[in-house]
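Just one protein chain is left out here, and the rest sit where they should.
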Amino acid sequence: MKEVYPGILQLIDVMGTFAFTVSGAFAAMERRLDPFGVLIISFVTAVGGGTLRDVLVGDLPVRWLANGTTIGVVFAASVATMLFGSLLKRLDKALFLFDALGLGFFTIVGVEVGINKSLSASICIALGTITACFGGVLRDVLLNKVPLIFHKEIYALACIAGGGFYYALYHLQVPADLAKVGCIFLVFAIRFLAIRYQLALPRFYLKQDS
Amino acid sequence: MKEVYPGILQLIDVMGTFAFTVSGAFAAMERRLDPFGVLIISFVTAVGGGTLRDVLVGDLPVRWLANGTTIGVVFAASVATMLFGSLLKRLDKALFLFDALGLGFFTIVGVEVGINKSLSASICIALGTITACFGGVLRDVLLNKVPLIFHKEIYALACIAGGGFYYALYHLQVPADLAKVGCIFLVFAIRFLAIRYQLALPRFYLKQDS
Partner (left out) sequence: MKEVYPGILQLIDVMGTFAFTVSGAFAAMERRLDPFGVLIISFVTAVGGGTLRDVLVGDLPVRWLANGTTIGVVFAASVATMLFGSLLKRLDKALFLFDALGLGFFTIVGVEVGINKSLSASICIALGTITACFGGVLRDVLLNKVPLIFHKEIYALACIAGGGFYYALYHLQVPADLAKVGCIFLVFAIRFLAIRYQLALPRFYLKQDS
C-alpha cells in the first residue's frame, strides 16, 4: 500500500511532516503540556488528517501504522522542538516554506485516494483538504481551542483550489509529475499571498444574534 | 448500499439534513468563523452522527461519500444560511419541525443498521441515538463547547425512546412503514413536549464536590 514517490516528492513529504509536527509541538508547549502531551499533539497534527481520510474511506489499518519513516520523522521533530524550540522558532520562514509545500503535497495524496476509488470530484477535493487540514483541526480540538483554520488566514481554501486544479489536470491527462508540481505551486502561491497580505475570507454575520 | 426510500421518507431525510445543516451553520456564524469554517461545521453537524455509526460498525467507506443528494443538500443549505441567515432565523418553527422529524428518521436509519447486523437491542438503540445525536455533539466539540444535548432540553432521550419503540415494533413484525411512522411520531411528540414545557432531565450532584 505504501507508495514509492520519486525523490523530490519524498523529500517534500518529509519536509511537510516536519513542519506539521513542529507546529503541533509549539502549540502544545505554549499550553505547558508535559513531554508526553507534546509528543501526542505533534503526532496528531502530523498524521491526523491522513488518519481521518483513511478511516472515512476504509483504508485500514491507517497508513502511518506501517510507515516507519513518518513515525521516525514525527518523533525526531517533536523531540527536537522540545530541546531546541527557541532556535527553531527563529527559522519561521523555513517552517512556513515546509508547511506550505507539505500542504500541497498532502492535498495531492488525498485527492489521489479519491481518484483511485472513483469517487466524485467534490469528494476527491474534500479528501485532499481533509488530509492536509484536519491534523491542525484535531490539534486545536485537543488543546481546547476553536480550530485556527476556521477563522484565520486562508488555509483550507488553498487546498480546495490546489485539489481542484490537480483533479482537473489529472482528467485532462496532464502527466502526473507535472500536475503535482502545478498543484504544489498553486497551494504555495495562495498561502504565500495570504500570509504576505494577511488575506482572510469575509464573514457572514446574523443581524439579530440571539 | 444506498437505500431506496419511498418518497415521503426521502423527503424527511432531506428536511432533517437541511435542519441539521442550518443548526451547524448558525452555531458557526455565532462564533464568527469564516465561510469555510461555517461549511465544515455544517457538514459535520449533518453527517457526523452517520459517520461515527458507519465507522463503529465498519460500513466503510462511510455512506455520505457516495451520496450526492446529502452532499448537495448540505452545501446548498450551508450557503443559504450564510446568505439569508437573518431570514432563516425567523423560520424557527419550520426548522424545529424539520429537526424533530429528521431526528426520528435518523434514529430509524441507525437502528436498522444494527438490526441488519444482528446486534443486541441496546446496541441497536445506541446506534440509532448516535446517528441522530452525534452530529450535534461533534459540532459543539469543534466549536469548543460542552455538547448542548448533554445538559439542555430532552433530546437524546427522545431518540432512545423512539429507537426502542421502533425496535419493539420491528420484532412484533409490525409492517415497516407503520413502525417508521410510529417512531418518527413518538420522537416528534417528545421533542415538542420538551420544548413546549422546557422539560429537562433532573441532575445528580455530588454533595462534596472536590
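All chains are identified by letter, namely A and B, in their written order; residue positions are counted from 1 within each chain.
Methods note: contacts are C-beta pairs under 8 Å (C-beta built on N, C-alpha and C of every residue); 3 or more make two chains touch, one makes a residue touch a chain.
Fair warning: this is a prediction, and the values are worked out from it, not measured in the lab.
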item	value
Full-complex contact with the absent chain, from A:G68, A:P175 or A:P202	A:G68
Contact set of chain A toward the excluded chain (per top definition)	26, 28-38, 40-41, 51, 55, 58, 60-62, 65-66, 68, 71, 82-83, 85-86, 89, 141-144
Residue ranges of chain B at the interface with the undisplayed chain	55-58, 60, 117, 119-120, 122-123, 137, 141, 144-147, 149-151, 156-157, 160, 200-210
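Going forward, only the chains that are shown with their structure count from here on.
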item	value
Chain centre separation in whole Å, for chain B relative to chain A (CA means)	30
